[in-house]
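Rather than the whole complex, this shows some of its chains in their spots.
Labels A and B are assigned to the chains in the order they are written; within every chain, residues are numbered from 1.
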Amino acid sequence: MTQGGPFTLGQLAEALGATLEGDPALAVRGVAPLESAGPDEVSFLLTARYRRLAETTRAAAVVAPAEATALPGAVLRVASPQAALITLLRLFHPEPPHVPGVHPLAFVAEGARVDPSAAVGPFVVVETGARVGRRTRIGALAFLGAGAGVGDDVLLYPRVVIRDGVQVGNRVVIHPGAVIGADGFGYAFDGTAHRKIPQVGGVRIEDDVEIGANSTVDRGTLGDTVIRRGSKVDNLVQVGHNCDIGEDVILVAQVGISGSCRIGRRAVLAGQVGIADHVTVGDGAILTAQSGVPSDVPAGEVWGGTPSRPSAETRRIWAAERMLPDLVRRLRGLEKRIAELERGRA
Amino acid sequence: MTQGGPFTLGQLAEALGATLEGDPALAVRGVAPLESAGPDEVSFLLTARYRRLAETTRAAAVVAPAEATALPGAVLRVASPQAALITLLRLFHPEPPHVPGVHPLAFVAEGARVDPSAAVGPFVVVETGARVGRRTRIGALAFLGAGAGVGDDVLLYPRVVIRDGVQVGNRVVIHPGAVIGADGFGYAFDGTAHRKIPQVGGVRIEDDVEIGANSTVDRGTLGDTVIRRGSKVDNLVQVGHNCDIGEDVILVAQVGISGSCRIGRRAVLAGQVGIADHVTVGDGAILTAQSGVPSDVPAGEVWGGTPSRPSAETRRIWAAERMLPDLVRRLRGLEKRIAELERGRA
């Protein structure tokens, strides 16, 4: 990480569009959480939950929303502390300068087109017919297969694999070890062996997508696997062949999505969720961690559990489960008492 | 993907051993699913489930079984549409031509033996004593450790790691990022620290195995971890030390198998299944997605759930679970009514 600053509170107020309550000449050297910030750092209050920490922080200044009061030091008032924090972090930790050019130890095959403004690291392989866009950075040891296309302002971290023919949009970020476009998992059992169904489709990653470390997105059997604009995928996630992941979807770490699923726009799949093949998850649906999803999930609902159900129902089941051993005992007691009553009656 | 064709329906009928109902001179340029195929493409009807799509497809011709009727265009009748589809996909998407030779930017250590018919990509490392068989392709940035052996007609995609001493058979396919032969996870706690148990065994991958992207197969502590002939392993799967994975086994994405398990021939483990150590899964057993398997599973049975049980039982439990909150309510009602009856009787 590169280091920016120091900045005066006056400079920060201007950069954040904040109203400063405090000394504009005071300089700070970094950003830190409320509990660990020192007197030469600026901190931030994102939610009322942390108000107590804000009241005792040693930070020189706190970025805070209008409603936060009783803060000990200077205050940088903003409408959205979350957005201000992003600006603040970029000020103190600017992106390293972009140095265009192909490293002499990279291998760019004949017939590949690398824009002169792109940066290609050592031991990168760009195969024939591949295309690298403007200002795009390809980290060391990454691989772009034949005919793969990567747009503008993309950041591929070291050791990413983009297989042949995969198309990546603009401003996409892919973290180390991710594999985009490996064969989908398709076989036909012919009575004696599993015969491989050639996976001749591709993958299309749209603009502003981010994909985590060591995640895998398989190519389609026929036609493309698609991850749409703005979706964010965490580490060690598996996306099967011919899936269609909608816009602004969140896939948390270790999620597994089987083949031919449709995940609706702005859906959120929490960690370790598993989705069976050909399932549709509706727009804006939320699946809680470790959900096992055998069939479609309606738009806008929160579901959880295995098999997944509406979360309210899953929570009632989980609460009742705790009583289950006790229920067995009580049921046995009732059976005895009824038998007794029946005997009395006979 | 390379592109073959166009082909006439007559040529396709011959290649597929199909009976053609239609114009043998009509040419098609590609394969596509029923719903998206255009008038210059051939499509396929694998199961009766998609019959309605077949009746309205725009495809020039459909590969279909004997029983499919009322198809709008030409028909290529075959005994097994599944097998025909594989042939069809290979016709239109032939493997890229094999170009033997070691890339000048590869590093092959002294004492390694690479067959002259093999193809070794840029930035590949082949360590001393390693052996690469005939017509085998080693993708860019892959690593073969000292003494590792890879058979004939193997395809290692870019960035595969085969650690020292690992033995890989013929016609094996390993996808990007897979790691074969990392140390098994074995420690002995001596009262103050976890002391590592050296993992001195190996891995043996038999013929016709396929292993997915970023999967990991650990070497044995003593003796080998084995994946037997014809087994297919999806992405992000973990196979622990000293496991014995039988022939023609299917391990779907994100499956985790602990150490010293035996998975029987033709067993199928669906996505995210976890198997405890020293467990035996019988031949042909099926474990449904996310199963947690603490103990042996009988041959030929379908099990599911955590802890895994016969699927019929698991399904009954899942159905009953939904009634659980209601059961609690009903049980309370009964307790009141019985108390009432008992009072009346006293």
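Here is the rule we use: a contact is a pair of C-beta atoms (placed from the backbone, for glycine too) under 8 Å apart; a residue touches a chain by one contact, two chains touch by 3 or more.
Bear in mind the structure is a predicted one, so any value in this text is a computation, not a measurement.
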item	value
Homo-oligomer size of the whole complex, from 2 visible chains	3
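Methods note: only the chains that are shown with their structure count from here on.
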item	value
Rounded Å distance between chain A and chain B, as computed from the means of their C-alpha atoms	26
Residues of chain A defined as touching chain B within the complex	107, 123, 125, 141, 143, 145-147, 159, 161, 163-165, 177, 179, 182-183, 185, 187-190, 193-198, 200, 202, 214-216, 218, 222-223, 236, 238, 240, 254, 256, 258, 272, 274, 276, 290, 292, 294, 306-307, 309, 313, 316-317, 319-321, 323-324, 327, 330-331, 334, 337-338, 341, 344
List of chain B residues in touch with chain A within their complex	1, 31-33, 36, 80, 82-83, 85-86, 89-90, 92-93, 96, 105, 121-123, 139-141, 157-159, 173, 175-177, 208, 210, 212-214, 230, 232, 234-236, 248, 250, 252-254, 271-272, 289-290, 305-306, 318, 321-322, 324-325, 327-328, 331, 334-335, 338, 341-342, 345
